[in-house]
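Input: one structure, supplied below.
This part shows chain A:
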Amino acid sequence: MPIQDPIVVMDEEAILRALARMARELVEKNAGHEGLTLMGIQRRGIQLAQRLKEEIENASSRTIPAGILDITLYRDDLMAIGPKPVIGETVLPPGGIDGRSVVIVDDVLFTGRTARAALNELMSWGRPSRIYLCVLVDRGGRELPIQPDVVGREVQVVENQQVEVMVPELDGRWSVEIVTLPLEAA
Partner candidate 1 sequence: MSVRPILIRGGRVVDPSQGLDRPMDVLLADGTIARLGDDLDAPEGAEVMDAGGKLVTPGLIDVHVHLREPGGEHKETIASGARAAAAGGFTTICAMPNTEPAIDTAAAVGFVMAEGQRAGSTRVLPVGCLSKGRAGQELAEVGEMVDAGAVAITDDGSPVMDSGLMRLALEYSLNFGIPVADHPEDVGLSRDGAMNEGLVSTRLGLRGKPNASEDIHIVRDLLLAEFTGGHIHLQHVSTAYGVEAIRQAKARGVQVTAEATPHHLILTDEAVEGYRTEAKMNPPLRTAEDRDAVREGLRDGTLDTLATDHAPHHYDEKEAAFDDAPNGIVGLETSLGLVLTHVVGEGLIDLSIMVERMSLAPAQAFHLSGGTLAQDSVADVTIIDPDLEWTVDPKTFLSRSSNTPFAGWTLKGRATTTIVDGRVVWSL
Partner candidate 2 sequence: MSHEGSPLGKDLVGIEPLSADQIRMILDTAEPFKEISKREIKKVPVLRGKTIVNLFFEASTRTRVSFEFAEKRLSADTVNISSSGSSVVKGETLVDTAKNLEAMAIDMVVMRHGASGSAKFLADRIPSNVVNAGDGRHEHPTQALLDMLTIRDNLKTLEGLKVCIVGDILHSRVARSNIYGLLKVGAEVAVCGPQTLLPFDIGSLGVHVFRRVEEAIEWADVLNVLRLQLERMKGGFIPSLREYNRFFGITNQRLEAAGKDILILHPGPMNRGVEIDSDVADGDQQVILDQVTNGVAIRMAVLYLLAGGRPESAEAAKAGGAA
């Protein structure tokens, strides 16, 4: 139960602006559109990847392939948790990932474990020529040596706070919010 109202750190306008900028950054980092492939991580990474795809395509009239990555089976805590999580679908982009510049897109980067799982899964599918990590929010707190290539915003939070990204298709709005929980629930 949150002990105060969520703090909105990015509203819709801020998010869309950031995504537009991130899209250009990706193209720049990749030195062009060649081989760019977006893979959104279930669940909210999908919407973000979709938005990035639109941004890049609108600006360049190119088609950017996109896919969906469900990392459940690659989680490192699978055997420790009780009821198993629902496994979502993984959909490879048209043309596959071999030899392509794959962008992993997720909403929040925290410990780095999700990104690590995504890397392992991608490598089991094939051999991308490059992998980029692109996240809307970096909240620090790494437990693994993993860093993002493209970030929307860095957000500082303390232990009993969570960063939540809302997307229209699932939550009805674009929003980045900090939710504060009572200490013992964290």
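In the analysis below, a residue touches a chain if its C-beta (ideal position, glycine included) is under 8 Å from a C-beta of that chain, and two chains touch if they have at least 3 such contacts; residues count from 1.
For anyone wondering why these and not others, all candidates are chains of the complex that A comes from, given by their letters.
This structure is a prediction, so every number in the text was calculated from the model and none was measured.
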| item | value |
| --- | --- |
| Candidate number, among 1 or 2, whose chain touches chain A in this complex | 2 |
| Residue numbers on chain A that touch candidate 2, as the complex places them | 70, 73-75, 77-90, 106, 108-111, 113-115, 120-121, 124-126, 186 |
